[in-house]
Each structure stands twice: as structure tokens, then as C-alpha cells.
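With one protein chain held back, the other chains of the complex are shown just where they sit.
Letters A, B and C mark the chains as written, and numbering starts fresh at 1 in each.
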Amino acid sequence: MGEAIAFYVISALILGFAVLVITTRNTVHSVLFLVLNFLAVAALYVLLTAQFLAVIQILVYAGGIVVLYLFVVMLVNLKRPPEVHADPHRRSSLGFSLSVLVLAELAAIVVYGRLTPAPVAATAEGTDLAVNNVERIGYLLYTDYLIPFEVASMLLLVAMIGAIVLAKREL
Amino acid sequence: MIIDTYVIPLLKILIVLNATLVGVTFMVLLERKVIAWVQVRLGPMRVGPYGILQPIADAVKLLLKEDITPARADKWVFTAAPIIVMVPALITFAVIPFGPAVRLFGRDVPLYITDINVGLLYIVSVASIGVYGIILGGWASNSKYPLLASLRASAQLISYEVAVTMTLVSLIMTAGTLSMVKIVESQYMAGVWYAFVQPVAFVVFFIGALAETNRAPFDMAEAEQELTGGFHTEYSGMRFALFFLAEYANMIVISSVSTTLFLGGWLRPFPNVAALSFLDFVPAWIWFLLKTFAFLYVFLWVRATLPRYRYDQLMRLGWKVLIPIAIANIIVTGIVKVAL
Amino acid sequence: MGVGPHEKVKMEATTPRPAFDTEELVINMGPQHPSTHGVLRVVLRLDGEKVVDSDVIIGYLHRGIEKLSENRNWTQIILLTDRMDYIAAATSNVGYCQTVEKLMALEVPRRAQYIRTALCELQRIASHCLWLGTHAMDIGAMTVFLYAFRERELILDLFEEYCGARLTYNSMRIGGLPLDIPSGWDKKVLAFCDIQMQKVDEYEELLTNNRIWLERTRDIGVISARDATAIGLSGPALRGSGVPRDIRKDEPYAAYSEMKFDVPIGTRGDTYDRYLVRLEEFRQSVRIIRQAIEGLPEGPIIGKVPRLIKPPAGETYHAIESPKGEIGFFIVSDGKSTNPYRFRVRPPSFCNLQALSRLIKGHLVADVVALIGSIDIVLGEVDR
Partner (left out) sequence: MITPTHYMVLSAALFMIGVIGVMVRRNIIVIFMSIELILNAVNINLVAFSYQLQNGIGQVFAIFVIAVAAAEAAVGLGIILAFYRNKETINIDEMSVMRW
């Protein structure tokens, strides 16, 4: 019961903030709603007993990536609002209908998934993954997924160099 | 059952929140007094004996002041910014262990609100939210000095967060856990404070902590001589007070965290030496408060003594000195761990 | 031929915009700003935090002292000179009185000369105390500020005992002094000298070898000896660049020809050198005060001055070394009236301030306040 209430409240927050992110005109407000959205997602992870991921979500997403967004929004001191100059060839309605199509597809999958029963029932209370979450994730990362992990670190290094090259005026 | 799951945690939250807020206000007084003593002055003396009631006078003054919102400020963000700064500082206390379990009225009551398995990461991540308040406060004021200051502050916080987190990694490697309580317990097992096991991490952490709390010599975000007060230039009244209190709350948080991580938390000095067991008559939480206080004193002492770094020098120190040292420390820790 | 607005527009149009162009931020520092030491206004054009260009605007404290002086009689002007460099009022008094004495060819008794020397050097210490305090405060060392003010307070006490005033002394008269020193005053001055010597070491302990202080001041605002002379810097700002120019040595006035002292000079011409020069001047000033007080001759304190001061027709320029540099008075007398025909001051702060724009170019905002402090200005003297 408590879980259900928590789920619906958090879901409402996630979706509500997400809608605000894409509808708000002021970009800074948009970024703020994105932070709130991420915090709500982190809360959802806690509900799913993924504490480590929840903390990483706040630390990396809310505390790191979105700060970058905020920086850029503040540096890009807009003289004319970006939405004013609409491309006459642009078809927003087409984009909208495409999105609806994607949703329909997803809904179809969900409905189909509903017909086939879930393989294992959720019995998370007190299991190893919930209690020793950090240890389990760490173990997986450094054994089975060591190579993807290292590739991810390389990716971050490349992104870092790329960002510096792009942002620096003269090298 | 209800008492254990709801009443006691709520009571603890209430006590910790109140103690923190009172502590913060008296921290302001302490700072004024300590700096006054360093500078051969008396400090506040008028309100109450030895100015002890000064924080109350300050609070009344700030509450009664007109709360000005600049005409062209972004009202919502301007209002939210001080709150965003204050809240993370307060909720961090949820995982700080003030002492081990004590018996009260026939129940075992642990002297911490909660102990989660990612406690240390929780503190780091919550602290990283606080920077929004500073950035947004400066941006929403729609004024040039605050904007410059908030850019400085955010760059500073992000850079030093890296160094601080790196030192924490080497500490986690030593302790083998992320839980704040278990870190203290592992120091008890090891029989030594981690400040002696990880002296490099301790020093880097302390410098990073000064920078992360925006304290001298890294207080360029509020350098009144350069930026006329920094990101809170346009704030007044209680909203300004929130920024102010958050800074001191952050100092207390950082001091408590470093006490837990490096100075053995609630443990007495030399926790394993039986000859010193007479020290046990002092309750554990008193030891914790004493160590935290010592840290806070160093904060003030540094502020009274050192000039201020320049923005670019601060960044250079962070990226070119502290982060490499912290990474080297991780590598050395790893090698030692494997070798033993 | 100047560039009119029309040509200016054309110039901007033809200059290609750099490929990566970020917006420049214009910041108005002052006239109400904690670190502009009064009502100086500096308009900074910033690229990020780097100063691209700056515009120093003065005049917020203009009271027309020079024009006022042309309508006051010769003795009343002493009082106005107090209001120029109010940090070292006695030095301005001495400068003005000596100019008039030169114009009238008056002989000043030796005792008065010695006391004038001692007062001038006390003022130098007081002025440097204030400079050190505010300069350190600008860079963030708040404790030095209070330490330096503690010693300045002792000097103000000494002046209060001597002439009853603590800031604007009006302590000179044309031809000598209005008052002899109170009994026991000389002992107190000597005692103060001992205190000051210890305290200078204390300041040095806090700053001179402090790593952060070094990083904040070394190689900040370097000005070469040639540029410094070309701009017309004087005082410690000039000596910091390595030019051994000191009017007390080069054209001795009062009793300086009989004093033994060194003129400290810097080597690099940066903020740190100017700091070192002023700190050494603390010690040299104490040395001079000791000599002046110990060797204080007996005799009258004021020479033979006519009841009505009316200098003969003519003009003269006389400069002395104030704590901030060369303070000079150019006075024209028509020989008929009891007030000067033309009165003009060469204030050291004003001339030194010219260097500011050049010094801060390319530095960061934090250095701007350090450099304003480093050249040591008093707005009362800049604007007059």
C-alpha cells in the first residue's frame, strides 16, 4: 500500500516536471524543473532499492550534468528568444504525431507484455541486492562488465577532451 | 512498534534540526568572537553578558528588515535560491553519527537519524545540490556582481568537489564501507584514527572543504572587497540570512563529516589503549562535538590569518595540485592494500 | 586631429569581428564600492574576469580647494590643505608653509624644522599604516587591517596631544609652528618608535613570506622604471620600480639634510615590491623620528614673521615628499593682495592614479582592487 502511494506520487512528480521542462519558455526555469525531475527519478530508484544508483543519479545528473546546462544557459545570454525565428518548412505537427506514434508503439508493447506473466515475482525485501547494493554493483562492474566499464571511462575522457577543444577559443 | 519506527526518528530529526539551527546561529557569534580575539578586539559585548545573546538580536534584526526583491529579478528563482542552499545543508545531518547506541528509558537508541549503506555518497551528492542555490541566486538577482560571483562559486564548487570526492575514495578503500557508522566502527577496529592512516587525504580534504564551504582563503564568491558581497549582494532580510546560515551550516556539516571520517567520530583518543579507558567517562557524543568544534575553530583561525586567493589561482590549485595528489593517493592506497 | 563620431563608426564597421566572440561585460566599480578607497569610479570592460579596458573617473570629491584658496588669506589656506590628503594632513601643511616661506624668503628656526621633520615622519607611518591595512584587507587579510589601525591610533593620540586634533591638524604656521611640543611628548614618541619597530616585524610575519600574499602580489601590475618616470609616478610607487628618487634625499627640506636614512627601492616594479618599499619606509621613518627627537635643538619655534603676510610679487614651485609621493605647490603672488593670485597643487595621488588604467589592463578583477590599493591614493587629494 505504502509502496503504491509512493509510486503514484513520485510518478506524478516525474511526469509533471517532465512536462514543465518541455513547456516552460524560460530556459533557466526549464533547467530547474529538469533538476526536480531527476530528484524524483532518484526517489523512484530508492523505491526500487537501487540506493547506489539513486545517489549516483543525484551526484552525476542533478549535481553535475545539469550544472553544465545551467552554465551554458547563463553564458548564452540571449538577445533574441530562440523560439521567435520559426523555420517555415518546419512541421511541428508532424513531430507531434510521430511522438504519438512512438507512444502507441510502446503502449502496444506494454499491453502485450501484460498478457504474458512476469517471470519472477518481486521479492525485494531484505534480499542481497537491496542490502548490499553497492557491493553487488561494484562486483558486477569490475568482473563481468569490466570492459564496458573501461570503454565508458575512455568515452568520458574523449568527451572531456572534445569539450575542451570545442569551448576553448584558441589552443 | 510505532514508537520505534515513527516517534523516535521524528524526535531525533527534531532535536538534530533544532540543535543545528541553534548551533549555526551561535557559530556566527563564535566566529565574531574568535576573529575579534585574534585581532586583539573584544567582539560583540553589548547584548547579554559577553554578547552571548547577539545571535538573537541578529535574528530579530534580519527578520524585521524589509525583504527586497529587485524589480527586474526573476521572482520565483530569487525566492527559491536561499531555500535551495539551506535545505541540502540541513538534510545532510540525517546520516551523521553523533554517537553509538545508548540506552534511554529501556530502549536502545542509536545517536544518529539513520544509517544507510551509501551514507558517504549521500552526503557528497546532497552537497552537490547546494551549488544550485548559489548559481541561481546570482543569476536571478539580474545584477552584474552577483552573476560574476555565482559563476565563480559554481566553478569553484564543481572543481573542488572532484578533489574532495577523490580523497573520499581513498578513505573508502581504507575503510571498506560507505556507511558512516561502519566507517567509525572500522576506525575502532583498526585502533587508529584515519587521519593518521590517510594523512594526505586528510590535508587535501580539509583544503577542499575550505573551498567547498566558500570560506577564506577561498571565499572569492563573496569577496566583499571585489564583488561587493558576491552572490547575495541583492538579498536582504531573512533571505540573506538563509544564505548566511547555510554557509555556517555547511561548515558544521563539513566539520562533522571530517570528524567522522578522519578523527574517529565519537571515539575517544586512542580508542584501543586500555590505559586511557578513564577517558570513557566522557560520553561519546561529547567527544564528537569536541572534535567538530576543533575543526570549526581551525576554519575561523584560517579566516583570520590568511589573505584571499585569486580565482584563477584557486582553480589552478584545485586542478593542478589537489586533484593529482588525491589521485596519486588513491593509487598508493590501492598498492598498499594489495601488498598487505 | 581627433577622431570624430563619424570616423569612429566607419572604423568599427571595417574591423572584422574575431571568429570566436563572446560578449564583454561592462562593470561599474564605484563610486560606491568597498575597495575603491573613497569615491573613485572605475568602469571595467571585462572578458570573463579579465580586464580588457578600463576608464578611471574622478571628481566625486571635488571641492574646489585651489580656487577657494585664491580667495582666502595666506594663513587660512593652511586649513584647506588639511582637507586634501586627510590621511597625512601635517605633510600638506608643511608643504604649503614651506612654499610660502620660500616665496617670502623666511628663515625657519631649527627647532621648528626638527619638529616638522618628526611630524612628517609620524604622518608617513600613519599613512602607511592605513595603506597597509586597507591594501591587505582588499586582498583578504583582514587581521592586518586591525593591527595596522591599532598603531595608527597611537599616532593619532600623539597628534591629539600635540595639537588637539586627530585628523585635520592645522598644525603649521608660515614661518614655524603654532605650538611647542608638550612636555613628555618626546618620550612618548620614542616609546612609540620602539612599539612600531616590533609591529612592523609582526606585519611582515603575517604577509611577507605568506604564499598566498606572494601569489597575489608578485608580478601583478608591473611597471618599468622608464614607464613609471614617463607617467610621472612619484613616492613609493616610483621607488618600487627601482628609481631612487626621494625629495627628502635629493632636495632636502626641513631637517632632512641632517638626518641619516636610506631610501629603499624595489627591483621588479610589481605590487610586492611597492609593498616591500613601504614596509622598509616604516623602519626608516622610525629611524628619522628617533634622530629628530633625540637631536631636538632648543630655541624658538617660529621665525620673524610679519603680522600681515603679504609675499612679494612672484611665483614659486616647491615640492616635498609626502607619504604618497611628490606633493608640490605652485603659488603666484601679485604682491598687492593678502591672498594668492594663483594657487595650484601637484597632488601625488592624482598623478599616481594615471598609472591605474595601464596597470590593471590584462589582469583580473581581483587584481584591480589590489592595484588600487597598491598605488595608495586618497581621493580627497585626487579631486581636491
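To be clear about the criterion, a contact is a pair of C-beta atoms (placed from the backbone, for glycine too) under 8 Å apart; a residue touches a chain by one contact, two chains touch by 3 or more.
Since the model is a prediction, treat every value here as computed from it, not as a measurement.
**Student:** In the complete complex, the non-displayed chain touches which residues of subunit A?
**Tutor:** 3-4, 7, 11, 14-15, 18-19, 21-22, 27, 30-31, 34, 37-38, 41, 44-45, 48-50, 52-53, 56-57, 60-61, 64-65, 68-69, 71-73, 75-76, 78-80, 82-87, 90, 92, 94-96, 98-100, 102-103, 106-107, 109-110, 113-114, 118-120, 122-124, 127, 129, 133, 136-137, 139-141, 144-145, 148-149, 152-153, 155-156, 158-160, 162-167
Here, only the chains that are shown with their structure count from here on.
**Student:** Just how far, in Å, is the C-alpha centre of subunit C from the one of subunit A?
**Tutor:** 62
**Student:** Any idea how many Å lie between the Cα centroids of subunit B and subunit C?
**Tutor:** From the centre of subunit B to the centre of subunit C is 44 Å.
**Student:** Please name which positions on subunit C make contact with subunit B in the complex.
**Tutor:** Per the touch definition, subunit C meets subunit B at residues 25, 27, 33-35, 49, 136-143, 146-147, 150, 206-207, 210, 212-213, 215-216, 364-369.
**Student:** Which residues, counting only subunit B, touch subunit C once they are in their complex?
**Tutor:** The contact residues of subunit B facing subunit C are 35, 38-41, 144-145, 148, 152, 216-217, 219-220, 223-228, 303-313.
**Student:** Touching residues of subunit A toward subunit B in the complex: what are they?
**Tutor:** Per the touch definition, subunit A meets subunit B at residues 26, 28-29, 32, 35, 39, 51-52, 54-56, 58-59, 62-64, 67, 70-71, 74, 131-134.
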